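All protein chains but one are shown at their positions in the complex.
Read from first to last, the chains carry the letters A, B and C; within each, the first residue is number 1.
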């Protein structure tokens, strides 16, 4: 049985370590905040200029001056601080964020990521994604294993325009978890319940090694 | 009769215009603050991280956290703001300071300035001088016209290591005032009382044109 | 003393606008955008603008207003979703678009104000963003050279400001405003509250007055929210 979105978010949350500063992308990565393991404290960075992002506000308490990078209203914590976009991306580019969890359209077996542009469709822009994958120490991508059409998304080479080259360290899909290393390539390290290696192979273009725990 | 240090500072103060943001160097330039013409309001920048520098404190009121770039204790004004050294020099390098008034050891007829280093002597360092002459819109140098030895300081070429190339716009010495332009070279535009053009010529190595008002 | 305070947005922009000019506009989405000054630019009808702003507002609000008037020729942004009119204009070829990664955009503007003509960054190496740009290795890593951005006019929105032009921003409404204030040949600020000189915390001023040429009391502020997102109150509280 493949993982749900919440399952994938929960699995991604296991990558968090106590004291981490983390940036969560839009979509499934945002759900990771709901699955932070007990006893672990992480600080969420929002690239529009905030450290220490709190939960969504209660109804009627939204503040137009307090939004996340997805433009959703959020709240602050006692530990929060605000800064400019230049300072925020200096923080990101300078390698101060330990972990970024992002969505993806395609991942290649060398760690290339494509998640911002589909040629021929209206392009909304890369926002901060290129900065995050280039600057953050460890990049975890969470995405469905295949397209709606059934076409694989873990590929030999990305066919979509890239967000970054060789940047993905870990890929979590609804079928399993894959480590990606610059020399090692892709290694399947976990399978969702009842998912078989054969199924993953059938739905994957990239070559991968097996080290399922 | 050659100008005194206070006379030179007063003459330099005539370069100030209402609303100017100004950086004053150590020595005679610091005295310029005492000669700001009536009706003119200028804001003094201190490159260690302050805009809106006030006068020296009264005895007993010095604050160790409030000093100027010469490490003297100063005071703040209602309009003051503080910032980091990086932000301060971003301000300077970015051309936001209208005028810098600095001391000099040598000035060349193409506007080169030497004011930080005498080979063979212990070198204290350039501090912020190179940034100021490179970044500030208009650079005014105030210095004695000759060395104690009588050797000229307004030269064909500087013999001391440079602080900046072609950076001096106006030179004020105890003998007079000189405009320096990239194409025009040096023009003597004012003489101190009872100082003659012949005296200036005798004490100057650089070629200069005459346009004494 | 030269007065920086102007009586309203039209007066604040008087003499500064011309066709074909480049305008930087602060804000992230609708958060921290100089609404009052944008409306005045719309009213002034100046055209063929190159606008540098992280986003282009939404239909009917913020920079979306300048799109409606056909006043924008080119956008330099990192993200332009949430705007149907933008899409139409872009697909019809009426509107030119240059995408920058958000951090590169922020740093290019910071560089523009800081006298740094170019810098190197890892962001975008190996992507479309780096095409045609100089690549260079430092310590075994490849970087792309990016150039500084400046503008004929920067318009910014702050929370509080004084007659000297000192500004303080509020929460995430700060975003691109501080850098843009440094990178305009002329910078005009609008604030929610004009305060007495001396009322702002001198250690907490985000934009020192040197960067601000003119300042107005802005508003009345609509402060629209793009995505009001809330969570339910815990039941015991709701009960």
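Here are a few things to note about the model shown:
What we mean here is this: a contact is a pair of C-beta atoms (placed from the backbone, for glycine too) under 8 Å apart; a residue touches a chain by one contact, two chains touch by 3 or more.
The model shown is predicted, which means the values in this text are computed figures rather than measured ones.
In the full assembly, the chain not pictured is in contact with A, B, C, by the touch criterion defined above. Only one of the listed residues, B:2, B:67, B:146 or B:197, touches the absent chain: B:67. Of the listed residues B:40, B:130, B:146 or B:189, the one in contact with the hidden chain in the full complex is B:130. Take chain A: the residues that touch the chain left off the picture are 18-19, 21, 41, 43, 45, 51-52, 76, 78-83, 89-97, 135.
Interface residues of chain B facing the missing partner chain: 46-50, 55-68, 70-74, 76, 82-86, 88-90, 92-93, 112, 117, 122-131, 134-135, 161-165. Counting the whole complex, the residues of chain C in touch with the unshown chain are 107, 111, 114-122, 136, 138-139, 141, 143, 147, 168-171, 174, 201-204, 206.
Please note the rule applied: only the chains that are shown with their structure count from here on.
In terms of which chains touch, the assembly is arranged as an unbranched chain of neighbours. Chain C has its Cα centroid nearest to the centroid of all protein Cα atoms in the structure. Centre to centre, using the average C-alpha position, chain B and chain C are separated by 36 Å.
Remark: chain A and chain B have CA centroids separated by 54 Å (rounded to whole angstrom).
Of all residues in chain B, none touches two or more other chains.
In chain C, the residues that reach two or more other chains under the touch definition are 110.
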